[in-house]
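Structure first, then comments.
Only one protein chain is missing from this complex, and each of the others stays in its spot.
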Amino acid sequence: MAEKMRAVVLRAEWAPKPDFKLGAKDIEFKQTYLGSKVWRNPVVAVEEVDVPEPGPGEVLIEVKACGICGSDVHMAQPDDDGYIWYPGLTGFPAVLGHEFAGKIVKAGPGAINKRTNKPFVGGEDVCAEEMLWCGRCQPCADGYPNHCERLDEIGFNVNGAFAKYIVVPDRVVWSLDPLKDVYKGEDLYLAGSLVEPTCVAYNAVVQRGGGIKPGDNVVICGGGPVGLAACAILKRMGAARVILSEPEAGRAEIGRKLGADFVINPLKEDFVQRVLELTDGYGAKLYLEATGLPTVVYPLIEQCIWEGRGLNSTVVVVARADAKMPVTGEVLQVRRAQIVGAQGHSGEGTFPRVIEAMATGMNMLPLITKKITLDEVPENLVMLRTDRNECKITCVMD
Amino acid sequence: MAEKMRAVVLRAEWAPKPDFKLGAKDIEFKQTYLGSKVWRNPVVAVEEVDVPEPGPGEVLIEVKACGICGSDVHMAQPDDDGYIWYPGLTGFPAVLGHEFAGKIVKAGPGAINKRTNKPFVGGEDVCAEEMLWCGRCQPCADGYPNHCERLDEIGFNVNGAFAKYIVVPDRVVWSLDPLKDVYKGEDLYLAGSLVEPTCVAYNAVVQRGGGIKPGDNVVICGGGPVGLAACAILKRMGAARVILSEPEAGRAEIGRKLGADFVINPLKEDFVQRVLELTDGYGAKLYLEATGLPTVVYPLIEQCIWEGRGLNSTVVVVARADAKMPVTGEVLQVRRAQIVGAQGHSGEGTFPRVIEAMATGMNMLPLITKKITLDEVPENLVMLRTDRNECKITCVMD
Amino acid sequence: MAEKMRAVVLRAEWAPKPDFKLGAKDIEFKQTYLGSKVWRNPVVAVEEVDVPEPGPGEVLIEVKACGICGSDVHMAQPDDDGYIWYPGLTGFPAVLGHEFAGKIVKAGPGAINKRTNKPFVGGEDVCAEEMLWCGRCQPCADGYPNHCERLDEIGFNVNGAFAKYIVVPDRVVWSLDPLKDVYKGEDLYLAGSLVEPTCVAYNAVVQRGGGIKPGDNVVICGGGPVGLAACAILKRMGAARVILSEPEAGRAEIGRKLGADFVINPLKEDFVQRVLELTDGYGAKLYLEATGLPTVVYPLIEQCIWEGRGLNSTVVVVARADAKMPVTGEVLQVRRAQIVGAQGHSGEGTFPRVIEAMATGMNMLPLITKKITLDEVPENLVMLRTDRNECKITCVMD
Partner (left out) sequence: MAEKMRAVVLRAEWAPKPDFKLGAKDIEFKQTYLGSKVWRNPVVAVEEVDVPEPGPGEVLIEVKACGICGSDVHMAQPDDDGYIWYPGLTGFPAVLGHEFAGKIVKAGPGAINKRTNKPFVGGEDVCAEEMLWCGRCQPCADGYPNHCERLDEIGFNVNGAFAKYIVVPDRVVWSLDPLKDVYKGEDLYLAGSLVEPTCVAYNAVVQRGGGIKPGDNVVICGGGPVGLAACAILKRMGAARVILSEPEAGRAEIGRKLGADFVINPLKEDFVQRVLELTDGYGAKLYLEATGLPTVVYPLIEQCIWEGRGLNSTVVVVARADAKMPVTGEVLQVRRAQIVGAQGHSGEGTFPRVIEAMATGMNMLPLITKKITLDEVPENLVMLRTDRNECKITCVMD
């Protein structure tokens, strides 16, 4: 009989709205790519579940720390009609949690450790990608795992890491070995649990945004975890001035700790004027839209580009929103500018580079403002529906 | 006393609208960056003017052919209040004409021939950039002459090429020598006069759009000279399928001659459905907005990107328009897409590469649908206000 | 009992030389990364072997055509001490053959068709990569399958395609569906069998060499299949002049058919002088070393770069050789040049792009100079040890 463990499980009813049609990758009563159109009355609870067993190419990880992500909150949050807020890929019931670190305790047949290029042995401290790219569809074969056509997602449609153990395929596992010189004990896993969200920011500003050259200025709109991580990454990459736009004082303070040289409160200050002042009239080389309010933010960014003397600005849109930004082509023309969209965190050496950067001075721990136990996860998911004070809340397993 | 020559001169009244403020680079009664806010009652006529004298670093070119550009038409076209349509940099009176080829007849002191890296000698057949980038401001020093802060423009605020002779600085002159094996007599100059507009397209799709790799598909929206030239360039660069969207049959036909594999009539066919059919459901790697109607065209392009399976699409906006395109960030994210603006034709080796491509098989002559004399330029400028049949009308000097 | 089929099998003795040490990935009596240090007395014969069965994620392909590669010849060729010439990864006995096309006849559980993103159904015409990248090691996860740390190779250490059937994993299979409009019957499979070697050239000049822009000149040194395929690809990508250096008249002729504008016979002509003449003194933007004689060829290329006026040349080294090229750093500095190494054909969208290019006009069939039956493979492997007349010899299955 399988060993048992405690886990934070989300259950919901399969109750498709009238306009919902079962998609090619949807599975009735089980999984859909359009969560908010299907799942009703979500319930989150700590349950006893079976400890999973690693199959071929898989590993069993003892989870040590797992952060709460905004999407965890939205999966568990009903709207006025009882449907979950989260619009994307979901398959319930599922154990939540995907920003995690832990220790390998068992390896399935043939599971290899990328660090050693040998079979996994127990004891390796690791983190993992959230995206279970298939490695076989055309986007994967072409080198774009963030756009896998057969994606599974840890903590969304496969069981996640708010649990004692988790099973994941070896290909998405990354060793935290390089971090051991700088992070000891619990801090190693806390840092490890921040690799995933930091990689989302790295993918946005470095891989998709093309990064910067030392001496360039950058503007980050939005001090959520991704925006804040972008401050750290771009400061690390040689930004002359990292300018964070964020109204909340607590987020601003974390931004300063992570690398923001200046913080603009867009509700109290003139964003465009401040950006131009701080950049000596040139504007920034890279603008990150990380607020989720592109209809508000893009026109301001556009005005900075238009009025600034600098050329070659790149606007990276990382926050998800289906609103339409009003984009003036002429501004992109006159200023030699571009807009790119960023999604995911996989591939292109992002995970190993973020781990190396964290191992050599890029400290992301200020992102974590609160530590909780597994039992406290459900109530914190509720609290975060309204809270604006906490940044990253991280569950530390005992 | 200076020798005289005949030239097409545009004169207009300096009559600034009430909301116009003299800009930093504007010169009262002489030059403005906002033409349509200042110049009224344009008059175009063939006049007798002095043959210009080349100064240091300049050359005197005997013009052999000069094409009419849409901006020539708009400079000469009054709106209901008598103001010219063209909104940009203008200084009148000026000789019009900037898409030209001719023969060097005299060189000022120190003028060098880039082809030989020696002083110019008479007889070199040449064309020229339209943009007189200064070579000294920060954008020029940084390598972005298309964004020169002290730009002059041939045929806009300095005298152009609808004339027997023109003087231009050596740095914007390019030899047509490589074309001589394939184009003889008048054709050499006709081809030469097409280099400039072809470079606008090349700059858009190759330099700013990043070009394509052999086997990629492309969609060109708009069969004006720039869109048509883009068909030729991208076919040449290895496009699997060049798809042109253009309602006019004549333009469609020229597009086919230049390299379009398929033409969509967007007024009669479902653009999105056709693009997806022709690309086997993948959509295109590069979309060029060359219609000037981005609010109409962009949503269709966006739908192709969204519904197509392909990733990494780049939308290049080359047609000028100050309308706001409605851009869904999520589409750029999910499909790993980007939007870039393109302006100009200078720098990055664009002119020499276009000339080499034309010297080795890329035939642009089908763009020219009508040849006229200098005396016929004014009436053709008027005719083109309404005509949709002609593509490029080119003045051949006798 | 398993069905039987006929196949070209290579057998050899495991007889490691004294200086050979078993490497990390070597398996005694079975597989080594250093073929020429281990295998002795190769024997190639047509044998009766079991028809393989596709496992999970695998497909069974009925082979229709399979080309002979130089490495097939070298695996079967003993040196004076009886050791095989081929120095790389090998595991014997093995069915040879890796440049193949055929028809899917059976799919293992979960095998997906990249073209449809659905399970494979019988009848799909396909080709395949030769490199069985694992998709799980660090290079694979980072997007570099050509540098997989757990590579297997079809026809080298796993059974190949000189056989009635072959089993391969779905992730390396590519549909030939786009070719069906232009190639009928046998030609479809002949063209399909050329995809793999064409991809080696594409990876070299486009992916690693950075490609060219329309109007650039290129020089291809060596008219073997890879050099010849590079002629076709670069002509397709807009090369002003494709210059092939190749002494054999037959190869020269194929080069001209595939896209070479000029052929230099380096044994009879002054290579450097000819390159400079043909490029108007500029030299080429891209030089491909595809001869395997870098100590002879590189100094000539270097001289072209040094004496040419052009900048930004890239030298791509694709032919394998362990000789040391004498490289003058100053030439790379003064001419802003670079040298890159190219290996493999996988990833980065190379296979689908080559197939699309072949489907829309890039005809590689002139590469095939002789068609043979399965029974004739062994004798042709021997013949090719000395023959210089044939280009690609392709086995057509009956």
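To keep things simple, chains are lettered A, B and C as they appear, and every chain counts its residues starting from 1.
Everything below uses one rule, namely that contacts are C-beta pairs under 8 Å (C-beta built on N, C-alpha and C of every residue); 3 or more make two chains touch, one makes a residue touch a chain.
Quick caveat: nothing in here was measured; it's all calculated off a predicted structure.
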item: Contacting the left-out chain in the complete assembly, out of B:G82, B:P109, B:G122 or B:G143; value: B:G143
item: Candidate in contact with the missing chain, chosen from C:L276, C:A337, C:V354 or C:V377; value: C:A337
item: Candidates B:E99, B:D125, B:E153 or B:D170 - the one touching the absent chain; value: B:D170
item: Hidden partner chain, touching residue among A:V206, A:V316 or A:L381; value: A:V206
item: Which of A:A15, A:A359 or A:M383 contacts the chain that the document leaves out; value: A:A359
item: Missing-partner contacts on subunit C, residue numbers; value: 138-139, 142, 144, 146-147, 149, 208, 289, 294, 309, 311-312, 317-343
item: Touching residues on subunit A - with respect to the absent chain; value: 117, 178, 202, 206, 211, 213-217, 233, 236-238, 240-241, 261, 280, 309, 349, 352-357, 359-360, 362
item: Those residues of subunit B which, in the complete complex, touch the missing chain; value: 57, 112, 114-115, 117, 135-138, 140-143, 145, 149-150, 169-172, 346-349, 351-352
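One rule holds for everything that comes next: only the chains that are shown with their structure count from here on.
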item: Subunit B against subunit A, contact positions shared by both copies (same if over half, else different); value: same
item: For subunit A paired with subunit C, centre-to-centre distance based on mean C-alpha positions, whole Å; value: 40
item: Separation of subunit A from subunit B, taking each centre as the mean of its C-alpha atoms, in whole Å; value: 44
item: Touching two or more other chains - residue numbers and ranges from subunit C; value: 117, 349, 352
